Every structure is written in C-alpha cells, then in structure tokens.
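My questions will all concern the structure given below.
Note that one protein chain of the assembly has been removed; the remaining protein chains are unaltered in position.
Labels for the chains are A, B and C, by order of writing; each one numbers its residues from 1.
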Amino acid sequence: MRRRRLDPAARQRRHALGGGLVLLALLMAAPALGAADGSGYDRDALSERGFVAVESGRQESVPGGVFMLAGYIVFVGLLTGYVARLSSKHAAAQAELAALRRAVEDLDDRIAGPRS
Amino acid sequence: MSFGRQLAAIAGKDLRIELRAREILYTATLFSVVVIVVFLFSGFGDSGETRRAAPGVLWVTIAFVGTLVFGRTFQREREQNAIAGLLLAPSIVGPLFAAKLLVNLALLGAIELIVVPVVTVTFGVPLAAVGGAVALVVALGTLGFAALGTVLAASLSTLRLREVLLPIVLYPLCLPLLLACVKATQLLVAGDGLGAARGWLSIVVAFDVLYLALSRWLFGQALEGSA
Amino acid sequence: MTGTWGLRPPAFRRVRVSEVSRAFGRSHALFRVSTELHAGTVTAIVGPNGAGKTTLLNLLATLDRPSEGNVTFGEGAGSVTHRAAIRPHIGLVAHDTMLYPELTGRENLRFTADVCGVDPAAVSTWLARVGLEAAADSPAATYSRGMRQRLAIARALLTEPTLVLLDEPLTGLDASGRAFLSETLRELRAADRIVVMVTHHLDWGSSELDRAIVVARGRIRFDGAPPETLADLYAREVA
Partner (left out) sequence: MKLTIPTLHTSEAGGEWVTWLAIATAVTLTAGVGMAFFYAPEEATMGVVQRIFYFHVPSAIVTYAGFLTCATASVAYLVTGSRKADVVARAGAELGVLFCTAVLLSGPIWARKAWGTWWTGEPRLLLTLVMCLIFVAYLVVRQMGGRSEMTRRICAVLGILGVADIPLVRVAVQRWRGNHPRVLREGGIAPEMAHAFTVMLLGVGLMFLTLLLLRIRAGLLEEDVETWHLQLSARRATLDDRRS
C-alpha cells in the first residue's frame, strides 16, 4: 500500500502517540537501573511507624528489587498496552473515515452529475 | 391523574398475576432453601460457632434470591409489549417506579419470611431473643437492595443478556449494603443490642436514602430511552 | 356528526410529519419522510416488509424519537411536539397485543382504565362494543387470536384517543373480525379521529380509506387518495 502523505493533523497526532510511546520506553529503562542494588530486609511486618530512611541493609530470600521491578513492569505494561490499543483504534477509525469520505463524495458527484 | 390509583393498579396487577401464576414466589423460595442447604453442606456449620456464620448465609441467600426477583420486574411488560401501553399513560413514571419497588419489596419480604426462620433454625440462632432487631435490619437492608435492583432491572430490561448482566452489575454496587447488613446482624446474633449495631445501621440507612432518591431519577431516565 | 359511540371531541385535528428520518445503527429505516394527517380520515400505510412502516407508526405514537425532523400534533400555535402532553390522546394497537394473558378481559381493560384515569364504567361499554361480554371474565390467555385483537382494540380505544394507530390489525381476524374492523374504522372517522393503519391486506379500497401511503425502502413512494383497491396501487408503486 503506497505510503499516503499524511495531512498535517494526522502527522501531528502521530507525534502525540509517538511521544507517548517514547515516554513509556523511558519509564521501562529507569527501574532496571534502580533494581541493581537489591538490598533491604523484612523486619516487624505490620510496622506502625510510617516511612523512615534506611540505616543498614541485610540479605533476605527474594530481593525486594525483583518485586519492585515487577510492580513497575505491570504499571508500564498496562499503559503501553492501552496506548497501543488506542493508537490502533485511532488508526482504524481514521482509515474507515477516509474510505467513507471518498464513498460519500462519489455519491455526491453522481447525485449532482447526470440528473442535475 | 391520581398517583395512588395508577400505583394501586400496577402493583395490584403484578401481585394478582403473581398469585395466579405463582412463578416467582414458589421458585424463589425453593431456590433460597436450596442455597441455605448448600451452605449447610459446605461446612459452614462445622465449626463450633455456627451462629457466627448465620448472618453471612442469610444475607448471601437474600442477595441471590434478589436477582431472581428483580430479573422478572419487567418480564410481563416486555412479553406482550404491554410497556408501550404503560408509557402512553399520562405521567406514569412515578407510579410505575413506586409500584415496581413495592412489588419487589413484597415478594422479597414474603421470601424472607421463610428464609430468616430457616437460616436461624439450621444455624442454631435463638430467634426469639433477637427476632425483632434482625427483622428491622432485614427490612432496612431489603429496602435499599430493592431500590437498586428495581432501577437496574428497568435499565437492563431491553438488553438481550439481561439475566447475565443483572448480577454482574447489581452485586458490586450493593457490596457496602451487604457488608453493613451482615455486620449488623452478626452483632445482634452475638447478643449486643441494636445500640452496638448503630454504626453499621447508619450505613444501611445511608444506602437506602441515597439509592431510593437516585433510583427514582434514574428509573425515569432508563425508561425515557426504551420504546 | 359524531358516530354512535359519542366520543369526546378530538384534542387536535392534524398531525404533521416534516422531513423525518430515523436511523438505526448505520442505515436509515426512514429517510426524509413528510406527510400530513387530518381529523376524520383513515389512512392506510402499505409497503414491503422492513420498509419502515412500523418505524413510522412508532414515531407517530411518540414511543420513538426521529433522528432528524419532527412530528407535530395540532395546528399553528397549539401545535405540540412534547410527548407527555400528547400521549394521553394516542391509542395504539401494536403488533403484539399489549395485554396481560393471566388477567381476564375485564381486568385488562380495568387496568388500562385505572392507569389512564378513565371512568371504570367505560370498561363494560367497550367490552360490549367489541363483542367480548361473554368471555369478559375468562383469562386473556384463553382467547383466540381474533378475540385478543378485539380486546387490544378495546384497550386502545378505551381512552377515546384522537390519534388511533393500528399495526396490522387484521392479522388473525376472521370474516366477522374484518367486518368489525371496518365498522370500527367507520365509527372513528365519523368521530373525527385521525386513524392510521399499517396493513398487508391489499383488499382495502377507497370505500373504507381516505388516504393511502406506500412506503418502500424508508421513503414514501405514494401519498394520496387510494384507487379502487390497494392491490393495483401496490403493484404499480412497489413491485
């Protein structure tokens, strides 16, 4: 299918969606770096004190980083999936609209044409 | 047009048909007893403290039976397109909502008259002691539940899959009511009087008030669209 | 001169359908339909299945809203499109009977009387008019198709509506039923009512109808005085 020259609106929308995807890629990268130093420990489970800066670290069964990474991957995965679904829905609707526009214009010509 | 006359006509018609056809009453009551027996056999009663399980069983049974009753709210109107006749009557939405709500309350009430004793007996709850308070909680809970069920039945009545959709939509919405009623009933069954259950009862009443008001408005909106 | 039924005067004398379209999903059931119906006339709407006849009837009954254009009841200043004001003056005999099978004939009519605020005494007069006194107290479920149709007609006319809409009223009626329907149409015309009837039976003709509208593929093909019988009009316009 030859590459249709996008009208400005479509190109600019493509940028918006592209921008969205770029930011998601960035999000993916950041946690990977952060997870490198998987330390931290699991003390009194139902701690009543809020968040307090850590003083020392200790090893334990599954490093916290894995869980955190899993959390971020879920978050980013959902957003990426949704953006992908959105852009495909958007593109499909646009294609159909273009086809409809042509069909309507054809019928307009035939209405205006021979009978006028 | 007199609101009362229209209300009495619609409610009377529905109850008269129900008494003649006896479709909902028998099936729903039988269904609720079956549900209770299922709970009984599912090991709810094994632990010493069976009484604690009674409220849960009671309200889950009522919730299940509710879907059966609400699902049929507009059945008669839809079958022979009698809804068209009703919609052509002057200012019919108010009486129609009130009548359908009353009919649902009446049917649920009749079924509860059987369900509550059966549950309390099978789960060893001394009904005599707490009967009155439990009745109050059941009445308040059923009111809000019926308001929500009636407006949802009216909304979904035109959809093809309404029987499947009604529970999917109804249960998440009535979770707070269900929770509050179970907790209040638990407190009553455990012997602390109505005072202790005041907190939960206030949630039930809040649910009733909110959903009675909302349902009345949204009932009209739902009918507005349906021919 | 009002008919022998002595109905109350009509609430409006004209219904105008102006440039009305009704779309379902992606296609038009009706497209730019315009017509006018006057008091004291019986109009037949004919056309192939799915042409939009019932859609038009539902629009006239205000049970459905047009996508474009509007349906106006009454003339000049008094004309109204607001449904709530018009609905009490509309009588509908739909394709379905709109009755409750478990209720008896009398109970069905009494229910409509209560709901529409009509004097209950009218129930027995209408039962007599449609010839159902004998079966009045047995459930409608036990009625024959023709009897149910008569009860449906009684239910629709109980409120003495100005606009009477009949969707294929002849289905299931035997010869006596057909005669009864002709008699009813004559009475309604005499009582200055606006009667619209969707029908498949093409043996109606100018003797009973004042007007014929042929609808095909969502458009009005013919709208005017009916010829001798609808059959040849239908053949010419549609076939």
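A few comments on the model shown:
Keep in mind that, in the parts below, a residue touches a chain if its C-beta (ideal position, glycine included) is under 8 Å from a C-beta of that chain, and two chains touch if they have at least 3 such contacts.
Model, not experiment: these values are computed from the prediction.
Shown chains touched by the hidden chain across the complete assembly: A, B, C.
The chain omitted from view is touched by exactly one of B:I10, B:L101, B:V116 or B:V151, namely B:V151.
Here one chain is not drawn; of B:L19, B:V38 or B:I168, the residue touching it is B:I168. Along chain C, the points of touch with the absent chain fall at residues 21, 23-28, 31-32, 67, 216-219, 221. Residue-level contact of chain B with the missing chain is found at 148, 151-152, 155-156, 158-161, 165, 168-169, 171-173, 175-177, 179-180, 183, 199-200, 203, 206-207, 210-211, 214, 218, 221-222, 224-226. Hidden from this view is one chain, which touches chain A at 9-10, 12-13, 15-17, 19-20, 22-23, 26-27, 30-31, 33-35, 37-55, 57, 62-65, 67-68, 70-72, 74-75, 78-79, 82-83, 86, 89-90, 93-94, 96-97, 100-101, 103-104, 107-108, 110-111, 115.
Here is the rule we use: only the chains that are shown with their structure count from here on.
Measuring from the averaged C-alpha position of chain A to that of chain B gives a distance of 43 Å. Centres computed as Cα averages put chain A at a distance of 57 Å from chain C.
Separating the centre of chain B from that of chain C, both taken as means of CA atoms, is a distance of 39 Å.
Shown for chain B are the residues in touch with two or more other chains, of which there are none.
Among all residues of chain A, none touch two or more other chains.
Listing the residues of chain B that touch chain C in their complex gives 1-2, 5-6, 8-10, 13, 16-17, 20-21, 76, 80-82, 84-92, 227.
Looking at the complex, you find that chain C touches chain B at residues 58, 61-64, 84, 87-88, 90, 92, 94-103, 107, 110-112, 114-117, 155.
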